[in-house]
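As you look at this complex, bear in mind that one protein chain is not there, while each of the others sits in place.
Right, subunit A next:
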Amino acid sequence: MSTLNGAPVDTTAPGHADTSITKDGFKITTRKLPILKAGPIDDMTIKLGIAPPEMIFGDNFMRIEHKPSGWHIEFNAFDALDRVDKTGDSMLKVSYSKEWQQNSSDPARQKQFEDIKEVVKPFDWSYSTDYKGSTPDTPALQPTDNPIPLALLKRPDPIHFFEDVMLYEDELADNGIAMYSCKIRVMPARLLLLGRFFMRLDHVLFRIRDTRVFVEFATGEIIREYTAREEEYETVRKTLAGTREDVLATMRDPNRLAEFIPVVEKSSDRVVLK
């Protein structure tokens, strides 16, 4: 059973302790706790300089660390949100914004907009982030053309450890969804982590920004791929309408959506740990 947005339903109440597994010097740790309370949300608001999303899992993280080399990569909500535009320069508008602001048939409404012009604390409220995980300066990842070896990942190797962790989610005041979630699966010889930002602004835009981290335990090779997809809502809707897909259901599921949304940015980097 999954929710409308393809997010996992955690029927075990959230709040279990850290889970972790170690493979060949790589330690994988995940933490899954409830959303933040009022006090920590206030602290985060001050530190970030923007209002955090409605559902903020500020204690959660997913972390891969390699003790021998001191390298690690961690995905957490604060660092992801710290990369959201805080100026309002890349602000989106909900689909009915124009209609809402320019209803000239109502003089009272017009008057009201003359009085209330100020947008309060403008920022990118879609919480769009190009976050690729937090890493130390050294050893650093270097740009590469080596792709993640998909064939190795398609093999049905046993999964020794699996976890999914939500970092944040916002319903965009019922105008869609923005969420950052992480999944990891650890097989005997390698692992794959997927950090995903998914945003649907109804009747406006889709965004999927994936960061995949691949680790081959035996060689210490890490490959990180970042893929950003983006398309206008109406274009995607039309494409889906021409398929056998259930349009509304598909538009809620980033896994099924990805193939209908073109890639707008792609980059890869790599490091081999000793």
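Please note the rule applied: a contact is a pair of C-beta atoms (placed from the backbone, for glycine too) under 8 Å apart; a residue touches a chain by one contact, two chains touch by 3 or more; residues count from 1.
Here is the rule we go by: contacts and distances are computed from a predicted model.
S.K.: Which of the following names does UniProt give to the chain that is not shown: "Mo25-like protein", "Aladin seven-bladed propeller domain-containing protein", "Serine/threonine-protein phosphatase" or "BING4 C-terminal domain-containing protein"?
M.R.: From the choices "Mo25-like protein", "Aladin seven-bladed propeller domain-containing protein", "Serine/threonine-protein phosphatase" or "BING4 C-terminal domain-containing protein", the unshown chain carries the UniProt name "Serine/threonine-protein phosphatase".
S.K.: Can you tell me which of A:S128, A:N175 or A:T250 touches the chain that was removed from the display?
M.R.: A:N175
S.K.: Which one touches the absent chain: A:D18, A:D42, A:E234 or A:E265?
M.R.: The single option touching the absent chain is A:D42.
S.K.: Can you say which of A:F123, A:Y180, A:F198 or A:F260 touches the chain missing from this structure?
M.R.: Of all options in A:F123, A:Y180, A:F198 or A:F260, contact with the hidden chain holds for A:F123.
S.K.: Going by the touch rule given at the top, which residues of subunit A touch the chain that is not shown?
M.R.: Contact residues on subunit A toward the absent chain are 1, 3-4, 7-15, 33-39, 41-42, 54-55, 88, 91-94, 96-97, 99-101, 103, 106, 108-109, 112, 115-123, 125, 150, 153-154, 156, 159, 162-164, 166, 172-175, 183, 185, 192, 194, 202, 248-249, 255.
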